[in-house]
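The other protein chains are all here in position, but one chain of the complex has been omitted.
Chain nomenclature is as follows: A and B, assigned in order of appearance, with residue numbering initiated at 1 for each chain independently.
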Amino acid sequence: MMNSDDWLLRVEDLSVHFRTPRGVVQAVDHVSFEVKPKETLALVGETGCGKSVTARSIMKLVPEPPGEYASGAVLLRNLKTGAVTDMLSAPMDQVRATRGDRIAMIFQDPGKALNPSLTIGRQLAEVFGEHRAAMLLTQAGIDPEKGPIGSGSIASQRAGVLRRNFFHLTRRGHSRAIRAAVDDAVMSALSDTGIPNPRKVMSSYPHELSGGMKQRVMIAQALACDPDLLIADEPTTALDVTIQARILDLINDMQQRRGTAILYITHDLSLVRQFADRLAVMYAGRIVESGPALEVLKSPQHPYTQGLLAAIPRAGTPRGKLAAIAGSVPQLIDPPAQCHFSSRCTWCAEACTSHIPKLIHMPGDRDVACLRFEQADSIGVDPSDMPSHVASAEVVS
Amino acid sequence: MTMTSIPQSAASNEPRKDRLRTRASSVRWARRREVLREVMRNPLTVVGVVIITLFLLMAITAPLLTEANQPDPYQSPRDWANIDVGPGVEGHVLGTDSTGGDVLYGIIWGSRLSLQLSLTVVISTLIIGTIVGSVAAMRGGRLDNFLMRIVDVFLAIPELIFALAIAAVLGPSFRNIILALAVVFWVKYARIIRGEIIRVKQTDYVAAARVVGDSTWNIYRKDVLPNAVTPLVVQATLDMGNVVLIGAALSYIGLAQAGLTEWGAMVSAGQSGILAGQWWVSTFAGVAILLWALAFNLVGDGLRDALDPKTEGR
Partner (left out) sequence: MQVKQYLIRRLALLPLIMLGVSVIVFTLTRFTGSPVGIYATPNMTPDEVAALEERYGLDEPIPVQYAYWLGGLLRGDLGWSGVSVAPVTDVIGLKMAATLELALFAALVAIIGGIALGTIAGVRRNKAPDHAARFFSILGASTPTFWFGLLLLIPFYLWLDWFPLGRSTPEIFDSIGHPTGLYTVDAAISLNPTAIWDSIRHIILPAVVLGFGSMAIIVRMMRSSMVETMSEEYVDAARAKGLPEKLVIKRHARRNALVPTATVIGLSFGFLLQGAVAVELIFRWPGLGQWVTGAILSGDQATIMAYVLVTSLIFMLVNLAVDIAYAYLDRRVVLGS
């Protein structure tokens, strides 16, 4: 990877394991990647390849137990100060302060990700209450240092109390001014995402809204605090086809306007073509290929990526000629040390079943994890056991 | 298709259908064995099974454990020389009550009464409830509506209070307690089985059986009922304990005949002694009720967990 300081998120050697009665599932296995400010990285793979777990790890949302961060770091850089936080080892207070403020997440099914028993307004107000309490109090004409409640001696302590009680405060309506400030913030967040009647939506319950509207609400909630990074976990999979495009346009549009970096979790390569700057393909818990999206799509190097692309139906493909990758994803309970794709790969050779391929950096800012790009002597096997070699120079052409 | 062709096609499908059914039933039995194995893996359930077995042994061997009192073995023999003696006195391991009745004797013969009470009530209400619930669900329409309104009315009166009123009208006797509980308890089963049958009726295999032209009775007997009984089994197990709890409460209140070796009646007989420091009569009789109910609750709970896919691994 490029050794520049121009990065926002750096996932380094991340491994996430799940303890199950049948054994340890290595859901994410030594994954590394980087997201630059304002760019869109698409993390692509089949269901169960570990992409969602990777996304959740960034927010430290994997349930422990049964989950366990077995190795690695999730580094988040503060673009203003340059300070770096490791989400996995930082104290919980700091992780919470980051969640929803600097990293936000849109979930796959907005119907499930919104609390059914709270109004939309209250759910959005929570985000502001947690991260923008002081600002809103100032807007309401209250000095956040003094605050309307408590008389703690230390200012920071008071801010903490304030934050915790903020929500109840607005609910009880102790202060009309605070309430008005929160309502304003919520309404502007909602109308920013093109919701036509924000005042009405605010007082609605999730079940009263359509799927597309709910996802707009989720986006409004995610972008409420202007995060540096937005994680979108299959944001359109649960939606009707007609609404999918509109939601994607909205996310794209918001990114243009606010300069948010996006980590796109998807299994849909056609979306990648339209929206992603860069692309990382995951297979069975590992990244097998990454690089600039268009380049990778144009000339995929890893056999799995090639198979994925061949499986996409295109206009002009003769009927009945859809390619599918033979075999199925191996199960990840105590997997052997080998290329996980070897059982389905047409190039598979002896060495592929005894070695885990490393990500090899190649010209054009591309990486591939396949023994076909490695030298037999560098991993110490007999050249006859290697799959047919590809020189990295061939890739660029 | 003409009317006459339906039975023909049904006949030609007969062997295949039966084969399918045999397979479905063997799958069901395999699943039941699996559930049983899973149930017995839960240590608490095993504790329940052990307690139940001990109670059963106690009930069966009662005449061997203690000599039956004549003429009525369900009245404690009176030892007038030893009134209100505490546990450990020669010949009275758990003490005696204020009329010299032996507490251990009462508990042993009381287990017979509890068994009689719970089995009679649960089995009879299970049958009545299944019939009513099945008729309602299979016939549907106005009959269903009518039966379910009756169920609603029955459910509007809390169980114990309903049974109490019936038993009070019939007069104090243990037999009347059994009768009263039987009148009250069928409602739950009717409601459960109705809900289950309606659920099963919507499944594909019942639709398939109907397409093949099977009679309603056959569909009910071979496809619907076997797939709908699971929650009933759980409820019936729990009720083996509940019935004894409520029955004991009724005889505690005074709805069983005086001096009966029924655990609830024994708690009642011992309560006047409690304030005088004679704790043993009520305490031991109550422990018997508690253990009985606890055992069936543990087993019922284990069954529910094993049978409910939702609670799997929880």
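Convention: a contact is a pair of C-beta atoms (placed from the backbone, for glycine too) under 8 Å apart; a residue touches a chain by one contact, two chains touch by 3 or more.
Given the structure is predicted, the values throughout are model-derived calculations rather than measurements.
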Consider the whole complex, including the chain that is not shown, and state which of B:46, B:135, B:208 or B:290 touches that chain.
B:290
Contact residue for the chain not shown (choose from A:130, A:289 or A:374)
A:130
Even though one chain is not shown, subunit A touches it at residues 56, 59, 61, 96-101, 104-105, 107, 109, 112-118, 126-127, 130-131, 164, 167, 205, 207-208, 218, 221
Residue by residue, what part of subunit B touches the chain that was omitted?
44, 149-150, 152-154, 156-162, 164-166, 168-172, 241, 245, 248-249, 252-255, 264, 267-268, 271, 274-275, 277, 279, 282-283, 285-286, 289-290, 293-294, 297-298, 301, 311, 314
